[in-house]
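The other protein chains are all here in position, but one chain of the complex has been omitted.
Moving on, here comes chain A:
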Amino acid sequence: MTELDAGLVGEQIAESGQVAEPSGRREIGRARRRKEDARLLTGHTRWTDNLQQPGMVQVMFLRSPMAHARITRVDVSAARELPGVLAAFSGRDFADEQGSLPCAWPVSEDIVIPDHPPMAVSEVRYVGEAVACVVATDRYRAADALEAVEVDYEPLPAVMDMHDALTPDSPKVHESGNKAFSTTITSGDVEAAFRDAPVLIDRTYIQQRLIPSAMEPRAVLASTDGDTFTLWSSTQIPHVLRVMLAVTTGIPEHRLRVIAPDVGGGFGSKLQVTAEEVLCLLLTRRLGRPVKWSESRSEGNLTVHHGRDQIQHVRLAAEADGRIRGLRVELLADMGAYLMLVTPGVPMLGASMFNGIYKMDAYEFACTGVFTTKMPTDAYRGAGRPEATYAIERVMDELAAELGIDPLEARRRNWIRHDEFPYTTVSGLTYDSGNYEAATERAMALFGYDKLRAEQADRRDRGDPVQLGIGVSTYTEMCGLAPSRLLGMANYGAGGWEHGSVRMLPTGKVEVITGTSPHGQGHVTSWSQIAADALGVPFDDITVLHGDTAVAHKGMDTYGSRSLVIGGVAVLQACEKVKDKARKLAAHLLECSPDDLEFEAGAFKVRGTGASKTIQELAFAAFTAHDLPEGVEARLDSDATFDPDNYSFPHGTHLCAVEVDTETGMVKIRSYVAVDDVGKVVNPLIVEGQVHGGIAQGVAQALFEEAVYDADGNLLTATMADYLLPSAADLPAFTTDRTETPSTGNPLGVKGVGEAGTIASTPAVVNAVVDALRPRGVRDVQMPCTPERVWRAVQGTRGGERS
């Protein structure tokens, strides 16, 4: 063994040019291009469906064509005989070991959490529920074999409408009935607020059901060596998934590794413990072969959990001058057939947000979760907050119309002023910081608000068949899910902290390990920027590891605009700990007191002398460990777990102008301005991308997307020919800008941006459509505002409510 000359190796490292010079610029705030992109865009990717394992086989599921039926017979024997088929099973074959898919959020005392077998055994409750599976050497043979499986059903009545479902004589989805839970939150004297109120607004809005459409469809691969199990899944939550799968399948947690490789988008749809994940594990355990499942897009539309689907009854009481006295919200939330991971929690995430940015004395929120024979709903970009924001922002426009004032003026009279933060709202949340006045002023200037209002008046006067509408949305949202203490109070089954670690490698390179699980958010880039500034190492010398429970051993994953606000802060704190260790070592090597050292541009310098040690030199010194001070370990590596005290509350003002062709009902977005305040920004380019995508997704709810079931429970929008997603060609160029009010709840001052655009844009667009038609008596158009619905609203017939 050659003796290592530490000094020589250290010099070699320095001279090899491997250690890049720190740029001297702060990385935080730079519009860095994403480190991830070159690899992803050139196809050097590891999507779950791309992964191969020796002896791997494919599973496909036979799915119920009935919304509700008793299964009287499943015969897989003919399928088993077909070429290439290894096995075929019915739900009954796994009845003793498949357990029940978990629901982690029992939101009320009266909640009913029905048994949810991954493969139906005796009854199916939505079209698409798995009833049998075939394992074959490839998907073609598996698909052929599925056609040979025979299932007899005894039809039961479908339960499709929430109001009907709650009537006493409705057919039942579950024996226990159709009510999943009910809950009421009251703050202040609601009766008094509504008694003799000079202005009363009473509206009902429909949040249509949406189908999350991540670019990458879901896929799962499970394998075992007989002792340990590895599950690759297109998931947002490898860590949560590992815990839940261990509980569900009985595979001990220490013998289960979960990997989220490259994941192509999720928007909440991959925040789930799916039937397919459980069954792939059970199949690999039973067959001893690696088992892969990949969904087709149509299969995904049927069986990825859906989003939204609420009926919102909103009442607002106000003074004659427009000041709000109180707000009452009655919500029916469609759970679908079962409660999945956070199904009942979604409406509750909006419970405290219906009051928006407005001050009021009293608030009441009542929610009933309803079972229907449809695919379960669960988190979808914003999860509860877009629904709440939509309702309050629509109602604020109604208030303005009632009073005959500008919608922005109605908001000004009610919003929290910038000098009133921190502000505890009527629903009990404390908003950390904000400046609604500044964002609104900026948005109005960029939009040309007064000029567009003038054009609107002119078109109205002329009776132009193409009318102009202006929509306003002054939103806030609750980000950084979530302080563990608050989650505990809400009876959620886990905490909301996040973990980060930093490994200083001998050559001065840095590995950041994060418990967040990026699937398009660019954490590798942003976390590199945070660590580069904190450690003074070059951006390019940092790599970020994530998404594998064997590598990133602790984490709570990515959802709810939490990653930067919690996970990014954990990385920062781990870096600070590295620096603390490095400072002690530097003081020892430089023979000075740690207090005499100042840290600058990646080096500890003795004040007043030229002596210094770079962090890379110190990493190498820790590695050789030849000369360590008393009590210092041979490593600078550190980790940190951050749990915030409070949520963060980004906000912004979105303004949308639409042209409504009253002859055809076509709505065209003429201009769209978004001024968001998401606190401090780590990477403006990534923030911009999040805002653009978010707006597109929110516009999609307003104008394009809707999951439609027929009366028998068949999904009519199972393909993208019927479920319309807008493309760039269908959207305008967005004008975006930011104001910056740092969060006071974390050292980075960041607030989260993943959901902002989606939350803000839907009401902005619908408010604009209604604004265009208000002189004709239209005050609502149900989403999505399709040309036909708009046309009927103009005609004063179906599809649009008239006053």
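Note that in this section a contact is a pair of C-beta atoms (placed from the backbone, for glycine too) under 8 Å apart; a residue touches a chain by one contact, two chains touch by 3 or more; residues count from 1.
Keep this in mind: contacts and distances are computed from a predicted model.
Participant: With one chain of the assembly withheld, which option in "Sugar ABC transporter permease", "histidine kinase", "Endoglucanase" or "Xanthine dehydrogenase family protein subunit M" matches that chain's UniProt protein name?
Facilitator: "Xanthine dehydrogenase family protein subunit M"
Participant: From the list A:S108, A:T137, A:S182 or A:S298, which touches the chain that is not on show?
Facilitator: Considering the complete complex, A:S298 is the one touching the chain left out.
Participant: Just to verify: which one of A:L40, A:A78 or A:A143 makes contact with the chain not shown?
Facilitator: Touches the omitted chain: A:A143.
Participant: Which listed residue (A:Y475, A:Y647 or A:F704) would be found touching the missing chain in the intact complex?
Facilitator: If we include the chain that is not displayed, A:F704 is the one touching it.
Participant: I'm checking contacts with the chain that's been left out. Which of A:T389, A:T717, A:T739 or A:Q782 qualifies?
Facilitator: The one listed residue touching the chain not shown is A:T717.
Participant: Which residues does chain A use to touch the chain missing from this display?
Facilitator: Touching the chain left out of view, chain A contributes residues 139-140, 143-144, 147, 296, 298, 663-664, 666, 704, 708, 716-717, 719, 721-722, 724-727, 729-730, 786-788, 791-792.
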